[in-house]
Structures are given as C-alpha cells and as structure tokens.
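In this view, the complex is presented without one of its protein chains, the others remaining in place.
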Amino acid sequence: MSARLALGLSRLAPLLLLLAAWQAASAAGLLPRRVLPPFAEVAAALWALIASGELWPHTVASLTRAGIGFAVAVAAGIALGLLMARIRSVQRAVEPILLLVYPVPKPALIPLFMIWLGIGDFSKITVIALACLVPVVIATFNGARGVDEFLLWSARARGTSERALLWRVVLPAALPQIAAGVRTAIAVAIIVLVSSEFISSDAGLGFLIFSYGGVGADDAMLAVVIFLALLGYFLDRAYVGLLRRYMAWHAFAQH
Amino acid sequence: MPSPSTEREGLGALANRVVPVALVLLAWELVTRAHWVNPYVFPPVTEILLRWGRLFVDGTVYLPLWDTLWRSLAGLGAAIAVGVPLGLLMGRVRWAEWFFQPLFSFGFPLPKIALIPLYVHWFGLFHLSKVMLIFTDCLFPIVLFTYHGAKGVSPVYVWSAQSRGTGRVRMLWRVVLPLSAASIYDGVQVAVVVAVLVAVVSEMVSGGGGLGQLMIRAYRYGDVNTAFAALLTISVLGFALYKAAAWLRERLLFWHVGEA
Partner (left out) sequence: MGEPCLDLRAVAMRYGRGPEAVEALASIDLAVDEHEFVTIVGPSGCGKSTLLYLVGGFLQPSAGTIRLRGKPIAGPGPDRGIVFQRYSLFPWLTVRGNIAYGLAEKGTPRRERDRIVSELVRLVHLEGFEERYPRELSGGMQQRVALAQTLACQPDILLMDEPFGALDAQTRRILQDELRRIWRRDMKTVLFVTHDVEEAVALGNRIVVMAARPGRIKEVFHRGFEVPEGGEFDAIPEFTALKLRVWRSVKEEVEAARA
C-alpha cells in the first residue's frame, strides 16, 4: 500500500511543481494578474464556489445532460453494434450511414439540433447521444466481429446452441473492446457538453465558465475550468476502477 | 473508422447498402415538399444541396473554408513539431518521462475546449487564439502516441545501433523515430479529427471567421439551408483531411510490417 502511495505521490509531483511555479511567478510579479491570476486566488475562488453552493446546480445540470445522452448512446450503441455483427443486412444498411456520420465534428450539429429541437436540454442531450453513439457502435461491431472462431467452435463443442452463443460468448468476448469504446464516449460526452453549453445555455459548467470569462472574473473562470477537469478526471478513473474490478480477467493497460 | 467490407459482393448487397440511405433521403424530400413539417426548420434535401452549390458559385464559402483549413493545419503542424521530439525524449530519458508523462496522461481525457475563453483573453478573437487551442489539443495525442511508440522500441535495436557506433542524440532520430513511426502516425490520425473539431467549435463560440462562424451566423438568422450547407462543408473537410492523413501514412510507412 505504501509503495502505491509513493508511486502516486511521484506521479502527482510534476503537477504540484507546476502549480508551485505558477504561484511563485505570480508572487514575484513575473506573471501579471491580467494574464493569469495567482493560483492561490483561483483555489480560493474554487473553494468559495463550492462553499456557497453556487457550483452544485450547474454541476447537476451538466451531469444530467451528459449522463442521459451517454446512457442512451451506450445502450443503443451496444445493441446496434451486436446486430450489425450478427446480421449481414443490418451491417450493410448501417455502414454507409456510419461512414457519413463519422467525419462530422459532432459539436457542429449543435446549431442544427437547436433549430429542430429548441435551445433547451433536449437538443443538447440528442447531440451528446449521437456523438457518443459512434465510438460505441464501432467498438462493439469490431469487437463482436473479431471474436476468434476457435472460441465459437469451442463453445459449440461444449453444447452451446447458436442462439445462446451471442450472450454466452460473443458479448463477453467483445467486452474489452466495448469497454474501450465506452471510455472514449465518456470523453466525447464532456467535450460536446461543454461546446453546447458555450454556444447556448443558461445553466451548466460550460455556461459558468463562459459567463465568468465574459465579465473578466478570471479567477472564478479558471476555478470552474479546474473543477471540470477534476470532474472529468475522476469520472474516467472511476470507470477504469470499475473495469479493473469487474473485468479482472482482462489485462487492461495501466493508464 | 469503420471500413467497408472489401470482399466482392453481388448486386443485392450493393442495393442493401444504397437503398436504406436513399430511402431516408427520399422520405425527407417528400415529407418536406408536402409541407408536413415547417420548411423553415426542415428544408427539403434538394434545397440544401442547391444552397450548398450556390455557396461555392457565389464564393461565400471560400474564405471561411480557407480560414478553418489553415488554422487546423497550422495548429496540427505546430503540435507535430513540438510533440514528436518531446514524446521521443519522454520515451528515452528518465527525468523527461517522470515530469511529462503524468501531466500528459492526466490532461489527455480533459476537455481542452473549456479553455476557449482563457485563450481568447490571451490571444484575441482571431487566428492566434484558435491556432493555439488547436495546437494545445493536438499536442496530447501526438505526445502520448509518440511516447508509447518510443517506449515500445525493442532494446535489441538500440543495442545493435550502439555496437555500430550510434551516439545518444543520433539514436533518437536514426533508430527510435523510425521504429516509433507507426505509433506516431496513429497519434496524427487522432489529432487530425481533433484539429477540425476544435477549429469549428472555437469559431462557433468566439467567432473570428471560419466555417464554424458561417454556421452559427446562419443559425442566428434562422437560415437553415446555409447552416446545413456549412455542416456539409465541415464534414467534407474533416473527411478529406482524415483520408489525406491515411494516404500519407501509406506513402510514408510502406516499409512497416505488422499491425498497422
């Protein structure tokens, strides 16, 4: 345990060094306040935002949007990816559409969806879901198609029926790839969320960053940016932790 | 990127690919022509395509297209110029790895576009803030992929070059770089997509020209046709850059065998 702690500290050290350098440069007058406020002030602003409770409704608004879009995308994406892998005609019908949708930078869909579905949460959630869908479908399809034939033979020779094969073998064998696709989708969800809140919103962390930036409250703006970064980081860590715990059979990369 | 099956297929399979897309487009056209939906919200496909064509004929699209294109390429180029040497250094030099590796792996999944307001504040509304943000965002995949490539170089290659008299610095360029090339290119492939995305989002959020601004302006004026035409242009640009990167990879890495 202490070895893990030491490793964690050694990995944290560069970040702390960087923050210390920031603070020192501000204190020495090398970093003018209008370029970057001192780190201590940003930290104080973050604490104030948390203590006053101002941050929470925005966090809840953002997480709700991202969470719903993400959850819909994961459920639909896995189902669609498996269908594509098992049924030839579905694969042929969906592939051209995926090829068309893949290169579109998904945040560019935000204005159109706002025209169609209004400027509220529904359009944001739809774009987030669409953006997250693509990596999940592709990962599931590739994972399910790439299942080793010997594994399928092995299961058949031990009495698994063709219908049970999907649940007993194809899905578990594709899980590592699906898990990687879902991890990409988490990052995508946050990017599209922030973009959509920048473009038009009256609540959410993106909105908060944008409005503090607009009135020149740089310390508060940076505080929310840091909070968002921490949120994204811990979501990713929590997900990887879940995978380590429930998919111990697969060797995951360390980072 | 999904790759279409390369095996030879019959006419029925081809129809299977084309018909669903065609049906969707046809239904869209019919529903909108019949005025079952508000034509200002859902214009017919043909109207959108006409507008798209007109943007090219009257020249409206060229300046925004050029802005978005060169910003993306400038930011990407700068990220390659800085990121590849840094990644190689991290892969071969202990202290560089200790300092930079945690920073880059921590920062990789974070949404760098949240820095748009800060970059506007530092670098202004126009080219510089956008190029810098694209540079920042592209740096992460390029550094990390280069680092993993350099880290994965078998020591046997290094020993064999050492015994033939290659020095420490030359080793990076003569041995480690070529052996990491495949991984570096995977990073570039990721970064190309990121570059166009960041360019468009920053143009939508903070203006300053480009296809993103063309699109958001059309949206504000309620001009759905132009918004759609801008989206099509953005998509084609993204697709073309991705394909160009893949094409370049084939040319540059022809000697590479193994999992490409």
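We call the chains A and B, going by the order they appear; numbering starts again at 1 in every chain.
Here is the rule we go by: contacts are C-beta pairs under 8 Å (C-beta built on N, C-alpha and C of every residue); 3 or more make two chains touch, one makes a residue touch a chain.
If you're wondering where the values come from, they're calculated on a predicted model, not measured in any experiment.
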item: Partners of the unshown chain among those that are drawn; value: A
item: Option touching the unshown chain, where A:Gly67, A:Pro96 or A:Pro172 are the choices; value: A:Pro172
item: Touch residues of subunit A, complete complex, unshown partner; value: 148, 150-151, 153-160, 164, 169, 172-173, 175, 247-251
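Here is the rule we go by: only the chains that are shown with their structure count from here on.
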item: Parts of subunit A lying in touch with subunit B, wherever the complex brings them together; value: 10-15, 17-18, 35, 89, 91-100, 102-112, 114-116, 138, 141, 186-187, 190-191, 193-195, 198-199, 206, 209-210, 212-214, 218, 221-222, 225, 228-229, 232-233, 236, 255
item: Residues on subunit B engaged by subunit A in the complex (per definition of touch); value: 1-2, 4-5, 13, 16-21, 41-42, 98-100, 102-103, 105-106, 109-111, 113-118, 120-122, 193, 196-197, 200-201, 204-205, 212, 215-216, 218-219, 222, 224, 227-228, 230-231, 234-236, 238-239, 242
